[in-house]
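Only one protein chain is missing from this complex, and each of the others stays in its spot.
Chain nomenclature is as follows: A and B, assigned in order of appearance, with residue numbering initiated at 1 for each chain independently.
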Amino acid sequence: MKILEIKNITKNFGGIKAVSNVSFDVKKGEILSIIGPNGAGKTTIFNLITGFYIPDDGKIIFKGIDITKIPTYKRINLGIGRTFQNLRLFKSMSIFENVLSASLVKSEYNLLSSITRNKNFYLKKSEAEHKTRKLLEFFSLDKKESYPAISLPYGEQRKLEIARALALDPELLLVDEPAAGMNPSEVIDLIDIFHKIQETFKTTIIIIEHHMDFVMNISKRIIVVDFGEKIMEGTPEEVKNDKRVIEAYLGEEFISA
Amino acid sequence: METLSYILQQLINGIQLGAVYALIALGYTMVYGILRMINFAHGDVFMLGAFFGYYLITKLSLPVYLVFLLAMIGTALTAFTIEKIAYRPLRKKSAPNISLLITAVGVSLFIEYFFSLKILFSPDYIAFPRPFEVESYDLKFFVITNIHILIFIATFLSLIGLYFLIYKTRQGKAMRALALDAEMAKLVGIDTERIISFTFMLGGALAGLGGILYAIAYPQINVFMGVMPGIKSFIAAVLGGIGIIHGAVLGGFIIGISEVFVSAFLSSTLRDGFIFLILFIFLLLRPNGLFGKRIEKV
Partner (left out) sequence: MRLLLEIRKELLFSLAIYLLLKVFFINDIFSEYIEQVILYTIIIVVASLGLNIIYGFTGQFSLGHAGFYGLGAYFSAYLTKTFSIESGLLFIFIILLSGAFSAFIAYLIGIPILKFRDDFLAIATLGLGILIRNILDNSDRFIETLGGSRGFVGINSLSGLEIVFFVSLFFILISKNIIYSKYGLFWRTIRDDETASSSIGINTTNIKLLAFVYGCFLAGSAGAMYAHLYTFLHPSNFDFLKSVDFLVIVIVGGMGSISGTIIAGFLWVFIIEGLRILLPPDILELRWVIIPVILIIIMMWKPYGLMIKKKVI
């Protein structure tokens, strides 16, 4: 079953085609990777899916709903979570609050019950706190929950951002370069975490990544983009052996990764 | 016929006011272009230009061209000092924009109230002595004075000078590089701090020129005289697309002419309110200004 359908999307920035006529489907439950050299348009695809940009052309269908033009928060509330390439945590807040803020987004109480503090308020509040604790335990961040988010080492900040996205109970999770800046043992750790996420939360995941070992290990299907265009789609084996891919991208980066 | 000549006359007056706004707006737009900050104290530099002019004329009775030159040097140095003392330390700490803005508001209030102390300029209005007699020439449809002509010529010459500086000199190239990409400018070996100082001085000199011209045209000066022209000129810079040189000039003329027309045909007490109304409506329709282009990056 398809959870996401990208149909011929195009996005121009002042005459430069950042994404050009890209189409692909995402099946429910899979981990799909998007690879490609820097500036190939990978992050732009995420920004189009989450509504930070609106495509100039094409359609984005999520769970059968056309989301091409609806605002970001509505898409997120339909069940999409994401992380950012350059970490966007809430810097003045604690680790706990970072995840709690996302847990509270779907919490159903209104302004009046915040003021009067009725039963529902406390109920919803403790639900969200419970969920937040669970997630922090899952990522082994619970011991440090009251620390400021920015006090964490880089690798754990990445995990925290994933935890925050998961607090939305997303059916589709978009992860932008999760392994960037991590050392090899952290990367192995991360592969484990993604498998665990998929088992525990049954989330469909799209990963943008440079790290080839990581990609080959984690997804059965890979999409390669270059200069804003999709140049191929296939299994890790197929991608590895494809001439166009080697020319466009792997030639320079395969070995270094 | 009479209405037409009245309109033309107002247009001439509007262009005169607009020229002064354009001179101030240039300073805002250049500083914003390279630092992405609103130099809120810029209107007060304009005011100081008028006061320097006043003292140079009354106390030293210098020839006109020296008055202009020295006052402009004075405001350039003032702008340089403000940047060095108040803004640079904050930039070194990579402070958020708003902290810089709050500091700039602080500098602005400080200048106004410091100079309004009785031992200095005092808060009162002072009559500005024009360095020459006013002569008017009746051109049938409208009257033009030598003040109009002075302002038009001075503004025109300084615009040509500015364009030459920005597009033909090394300093200008460095400024443009800095505006385009600060990191890259540093990498290619541009002394960014020096260029920033230079930009402030350039803006300061133009504002100083505007200050004297304004005082000659409307010969009443006061320490708070820079507040409204300052804000309006900033609006002019926004209107033209902030960071864009010719945008600031055009914006200045639009604001100046609109202001004169609103005063003449609608209500002189409500004119400031109208200017802001123009700003709101304009920003809603074209948030990046007339010539502005911006791509937001996530």
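In the analysis below, a residue touches a chain if its C-beta (ideal position, glycine included) is under 8 Å from a C-beta of that chain, and two chains touch if they have at least 3 such contacts.
A quick note: this is a predicted structure, and the numbers were derived from the prediction, not measured.
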| item | value |
| --- | --- |
| Residue of A:L4, A:V19 or A:L100 in touch with the missing chain, whole complex considered | A:L100 |
| Which residue of A:K27, A:K69, A:K91 or A:K202 touches the chain not shown here | A:K91 |
| Those residues of subunit B which, in the complete complex, touch the missing chain | 36-38, 86, 89-90, 93, 95-103, 105-110, 112-114, 116-118, 123, 227, 231, 234-235, 238, 267, 269-270, 272-273, 276-277, 279-280, 283-284, 287, 298 |
| Footprint left on subunit A by the chain that the document does not show | 50, 52, 71-73, 76-77, 81-82, 84, 88-94, 97, 100-102, 104-107, 109, 111, 114-117, 121-122, 125, 128-129, 146, 164-165, 167-168 |
